[in-house]
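A selection of the complex's chains, in situ.
For clarity, chains are labelled A, B and C in written order, and residue numbers in each chain start from 1.
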């Protein structure tokens, strides 16, 4: 089951950490800590092996992979010894990266992206390709009439002007090329009726949105805890401090808004009501990839007694995200092989804002995920 | 289904909070926040109604209930207005409390305890009685050969000397009187082969041990979170600062040891290995009932990257425990009515150190609990 | 030394807590915890006694003092027993409160405010009156040419339109009436060249701005600690979560901006450079007066090693502010009696953003304060 993973944003922190990690796993230089697909119930599923994976991708910058890898090592995100040991392998992947193409109309751009995907598949004789978006988070996008149906969309794309944000154009191109699509970012991606229509016609699955790696992961277990004990959460406020490329982009209010909405949704879902409070994201260059999130939760219990809980999370975002990116690629490829088409709500375990209306509590999402894996045809 | 709840330690903080709460619920002065049996899936189960419950109990001190209630109000554990409104009701319950009896041998003591239980049941025409231990935590108890079988135990109890710790003697008496038993403390209670034998013969169920209300509750959702993400917890250390009667008792190293062991167990169960670190309990009179627990968790992720999480929990122990005491009484009475005998592992949701070998992750315990409730005969 | 204290915002939380506290101190119902002027080196200074103080004030709302006091008791800010014991006394102070007057021009308004002040002084035969601003924080104010000189200001005030924000108009009226002025808020107050000129001519002192009671107080000792150890603070970020009237007002971005600027200033002063990071204020109604602030400080030490510190502060804002309000009134009255005119930089100990360019480290501010007190004529 030779499987291609095509990374959008392939020169970014998450992508390069995933590339180093996949190479290190293949070379048996590390164990699979952080990879959910290596846990007992999923390990048995018929997923592509580490050695079956081939990587390529698009980016809008040209920083060499090796340079980026060295920066990640200096920041403590990946061990320096791995970068040294895997330099050749990274050099080979470098050959598979392409600048994000651009045409006169969005239809033309999409066509060129799809060509790159088909070339990649053919060049390596791949059974299928998963397109995985780990590019910079986009600002929230204005609605457009052409988003509503595939015919309208096709017509609009052929004209001058911008109809789709980059993440959705990539999803469009992926589906056209017969590839599945995973959106690890809060961007729009495949979340438009026209694209759902296209995925269904093309017979490909997709998953998203926004990888759940830090504060929201913790929320997805704490909020159900309060709910199961019938404790009333009266407020939940948070502050995320982070640097790095993702942080710098989130300093932009528009991108920030997209992310923040995605971060509070789990509370309403898990509790059945939306408690007071917001979750903020502040860019602090100095803090780099090792982000700190602090949350204060006030709640009331029996007879109205008020109580509180605080937590601080000091996580390395890219180290948390990268193994999930690999997990998602393996699972989506398997779903594709199995003939699944359209949204994959069973992968909600991985996302802050999952497609479909599956459960938001982590434990319930885990049950959905293991059920999905158990159902895959061998 | 008139149900008696006989509290061992009936003049303590947890007990009196539970008494005030039950009276307030019956009088519809409060909602049922904190009561798990009022959540949708359990609310439908055939449990005794709030108005079916009758309270009595033993204690070794004589502090009037109303005095204790006023102290709890002054400390912010219960609202003062409830104490005022329910003073008469508390006065009536006062009449149902008895000093813990004592005889020349433990057999004699147990006989008198059982007599008090039978009197209570007869006096109020109760269908059944749940004996619920919320007394001071005992020191860890030395093994004794008579713990191994009911015959040996019966023989030994008839002689001078101490064979059973108070909590186990109470369980013995409860079973002899045909009552079910719940141990909300880390004391030995019913956890002896001889008592398991007796419960089976007497046809009564029992549950325990050690109510899960604070730091351990949080552990029971965070530890599975790390496990489900295949993150390796490298250390987990905690400090619990608390005052109150329970805190004062835990300042005694022997009682402390019992509690601390009970608090780390969940980690090994949920993670599959025991991470470094201990959970300490320190008595700080000033802090009173609003205990503060702080935990530091270090963990490693993909490619060995080290990360950490901290949390502080500021909970009011009695306000967290009291509704669970009521839940446990309702559930155990229903099990008894349904003919269940022996340990009730399905109630592990409520305990730090559950009887039987059920799951330790809160979500899985919830599934077991709702399954149990759904299976109760109407 | 009969001394009047005229509170602007007299029906607010800080004001009413101060009124209850002053009455309780006079009645010897409480000790002077929280009052800096009762510490040994200041206690010896020739300040007005508690029994010398007479209270009055302006507000724009009409909520009765006793109602407000009961609200504060219900929220745990002041003990209920004090409100009960001091109800009569609060009733007497109620008679001394006036609605904030208003005229056709700002000159006329100021005239009426000054009249209220003179009436108060005469009615009670007071030696002097301190006007103390504890009203709602105002938005940052646009510059106006008339702010630059007293002549220009007088001319402009006589015409229609708004020249001064309310806090500055009050300062103007106070000076005209021969009263000293203290600004406990971040509003503009006396911080305009024209008002400095007026205070000098009127021969009255003034102090401000913005009482230092929580996060900034902690900063004023932690920032010097890093500086004295030659540790480089690389970022300092904070989030303040609070409800109450002050919090609701700070939910307004303009008022928020005034406060936030005032909160970071201490860092640049104490460290000699401005570290990255901001201090945010978020309104969370549920949290009420017991505000929570969380700060994350990253710093680097010997050979560049990176480290971090976090703190959470759970303070009751009004309980922290009220004793300082009383301290400031006593100290400013003594300065006035001693013939001091103009700004009092020696009171920088009390403020986030002190007038003049005194030290910003708390210990150095304390030295300045005790020096000032020691220099007061007996």
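Note that in this section contacts are C-beta pairs under 8 Å (C-beta built on N, C-alpha and C of every residue); 3 or more make two chains touch, one makes a residue touch a chain.
The shown structure was predicted, so the numbers you read here are calculated from the model rather than taken from an experiment.
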Whole-assembly copy number, given 3 chains displayed:
4
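The rule is short, and it goes like this: only the chains that are shown with their structure count from here on.
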Distance between chain centroids, defined by C-alpha means - chain A, chain B (Å)
43
Please work out the Cα centroid separation of chain A and chain C, and write it as a whole number of Å.
49
Using Cα averages as centroids, what's the distance between chain B and chain C in whole Å?
50
Residues of chain C engaged with two or more neighbouring chains:
310, 312
Chain A to chain B touching residues, read off their complex:
17, 20-21, 24, 30, 32-36, 38-39, 76-79, 82, 217-218, 220-222, 224-225, 228-232, 290, 300-305, 307-316, 319-320, 322-323, 349, 361-364, 366
Note which residues of chain C are touching chain A in the complex, please.
234-235, 237, 239, 241, 276-278, 280, 282, 284-287, 292, 294, 296, 298, 308, 310, 312
